[in-house]
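Shown next, in structure tokens, is the structure this report addresses.
The other protein chains are all here in position, but one chain of the complex has been omitted.
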């Protein structure tokens, strides 16, 4: 039965949930599910997983822009059909993996991919810089301080060499979020790119009462900077600018409190976070650079600063040492020295848990 | 001129400050000040410091109750006269050091000290348990939840063997404070004995207005549990018992809010703090036992629990490893196992920085 | 074909070796996709002005669901009428995102016909994100999705969000739990919570098969389910020799095809608990000291494997910074067996949600509630006993809220008797 706009309840299907996880498995995975024995990365981007049965699955990982069109997906499908009996998957970091059951098709697949211009860079495995987890930016969201896809493209272009190689001490995970909501694991990445506002919202007193629920707006502010205030006859709010740290949470609650601003907005860079429990426990990312101006279309200062950090790490990190582990070993004083970044007031925490970050020992390096 | 009670201003001397630090130095220290070259502990309690000049100073350290009478001080003076030309000092942990410039007098001094009953135990150096830093308790303060000197005596009797020997992995510093004001380094000791109340203050509504400044009382409460309240015509305060964590700070501000109680009060034990910057940074002590009843005159449960902790450490700690470093290495799960202490709700922090203490990793031991 | 809007700034992003979303979208726009054309123009304007041009959502959605669609309107419909409405539909992905070309082409067909043709593969939570359609298309799309693709919407708003896991047993030798089945099962079990707002705020499940945490559960999920084991690491001593002898590439090749493996420097010395020893022949692990960090296993995957008594560690409360600061998840169940149908775990979840729904304030994440009320309240609500594995360190402040039930007389004093003993 076709959809009938006048009767949306007809034949309605709801709450079926997603397809089962195994619905689209290639046969080799069905057969060896839970029985994999070991893996080996044959070359950057090419994984081999061997099952107890001896069966081997080859996964070829390619980078992707994540913001992709149906055109692009159709191309991916065509490749999968040609080499993988139509099977593929996406990784948790938005890379695509072509799943090859027949080893003979591996080399042809690789050369096919290489023949398709820059659409399908092979890499992202092992001690590489894999795809940047990111968010909407100017593409689709209402609170961004920066674009997402544009910055990611510019950064990945510069770091491209690290995507398709295994030459870093360990994996480096970069993430981007376009505002403090941090729609990603930006707070725990080796390097994080964060869109920040630097001007408090302005209050459109005429509109507040119409478009906002004032108690929700007040409750939304983490630093209690917002108070109710009458504006003539109309109910509105007042912002104590000196308590505002520009999170934009009030704007999410109330469109009459815009804070975006071409000169105010920009990028803060964070370093040293991680998620895995390998060797050291998961860690938050810490502030490296408080502010870099928004520089579309290619954000050169941001890109170069990240490059500098990566290269300092590549030069100084020891095998298996994540960025944060490297910094913990050499000390933050050395991190700032080696990267040439400036240490400023913004780096010193002054929020709720600030005192747990101060140096309460005479141990440091001159 | 003698003091004239009718004219206190006559000849008044003020603001002269303490005697200069070098006023009572023995000559050997005057001569070698700032020119010491190395030291060696000849035996527990006996330090030798050698100067660049070759001169050697022998310091004999003896334990002391700290709460001492003029009788006792006079005896100390007599000993100092006999062997040290009258020179001695007190350490930062209330031990006494007899300063011997003439090596020939060292052995006679030691045997003299040993001949004086239990007044002058020799030890407290190196990898020992030295004197317990402590406070007033029932001897002189108005807020204690426990006695100080009595507990210290009972604990040191039990640990006596560790005072006069070097058999621990590292030094162990024990401190006691009789209330949460913590008049000592109790918050950073290997083992801390802390007097705790467990009942909120009761409000003597009749008296509050007369004896207290209500705004100060309210401001004194760390958890904002106190509010002003009228009691008939009189101003008083009300305590939200469920927010009270029994610190007694309001009682310090206001005698009409007593909280001491025979059954409510008792001891909490803390472990793993340190002050020195050696190897690891200074650390706070952490809760080991939330509550042990007050058991005068010899606090057997407290004493035995401390003994258990010390022995677990003595058995498991590695050379140079302070109690806190030992626990950090083996993990808190093992600490509770090895000591047989119970882990309970009270151990889980729920104050301001609580979230920084939770286990945000899958790394732990079964 | 020339596009409607010149995009000199965006065009700069067609350079360079990384795939260009600009080239991609232009390609589709060039086929006559009007939404793509205007979207490019709008992006160019944002690049020029350094400010975004999307307004708040407004409530749009499909009938009977309280989530799955993010409303979005452009603030320059005068200039870009084709993206005046540009709502997102979140389509719940199959756990860990295996597809075949058949189903993907169907999605493309649907989205070319009824949406912008732009997608995110995938959203940060895990959904297939279909970017940009108009309000009138929502129901038709939903109909086709459920009827023809047998797919459903994902979560948004104060709902359960689409759960996600790492690929687990499908391709990974380290998976200690069946993450995919867990995620699928929970998603099905809690369909109602996923589609209809019933919580104080959003709630996320993520599951990783082992402590590598390849889905970043510990950083991003209110409830993180992470596989682990409680018996011994399995050792194949022959393979150890293979590594030591340079016959097997270390670290599964992640550091390149090198031959200079040094077991002491790379494994023994880097074990965080120093519980390993190698005497030149045999590798020994003092498993009671192992914290299952996976380091040795990942360096020598052919020699070492997780144990066989597997299950999960459950951690709670991860979230992004707003309001009370970012949190990682904290251990509340050190070990739980996770076997279908996950009854014990689901009972735990029900208790957890009851507690949160009863005590959480509007827009208060679970982690914030735990922060506000303390872990003690949570543990009581979900009937768990305190365990040192829940903390890195016991409290170091003396601000203990002693339980009055354990104090003789509770909170009461006998004031009269007190003053008999103590003159005021």
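Miscellaneous remarks
As written, the chain order gives the labels A, B and C, with residue 1 at the start of each chain.
Everything that follows uses one rule, which is that a contact is a pair of C-beta atoms (placed from the backbone, for glycine too) under 8 Å apart; a residue touches a chain by one contact, two chains touch by 3 or more.
Note that the coordinates shown come from a computational prediction; the quantities given were computed from them, not determined experimentally.
Taking every chain of the complex into account, the chain not shown here touches A, B, C. Among the residues A:13, A:107, A:224 or A:344, only A:344 touches the chain that is left out of the figure. Checked against the full complex, the one of B:11, B:102, B:206 or B:311 touching the unshown chain is B:11.
Seen from chain C, the chain kept out of the figure touches residues 49, 51, 53, 55, 75-78, 321, 325-326, 396-399, 421-424.
By the touch criterion stated above, the residues of chain B touching the omitted chain are 1, 3, 5, 8-9, 11-25, 29, 33-34, 36-42, 49, 57, 59, 63-74, 76-78, 80-81, 86-92, 94, 96, 118-121, 125-127, 133, 135, 137-144, 147, 149-150, 153-154, 156-157, 160, 163, 166-167, 171, 180-188, 216, 219-220, 222, 247, 249, 252, 255, 260-263, 265, 275-280, 282, 284, 294, 296-298, 319-320, 351-353.
Residues of chain A in touch with the missing chain: 180, 182, 187, 194, 196, 198-200, 202, 204, 207, 222-223, 241-242, 245-247, 255-256, 258-259, 261, 263-264, 268, 270, 273, 284-288, 290-291, 329-333, 335-336, 343-355, 357-366.
Criterion: only the chains that are shown with their structure count from here on.
Averaging C-alpha coordinates per chain places the centre of chain B 47 Å away from that of chain C.
Measuring from the averaged C-alpha position of chain A to that of chain C gives a distance of 12 Å.
Each of residues 352-353, 355, 360-363 in chain B touches at least two other chains. Among the residues of chain C, those touching two or more other chains are numbered 211, 213, 218, 226, 272, 292-293, 328.
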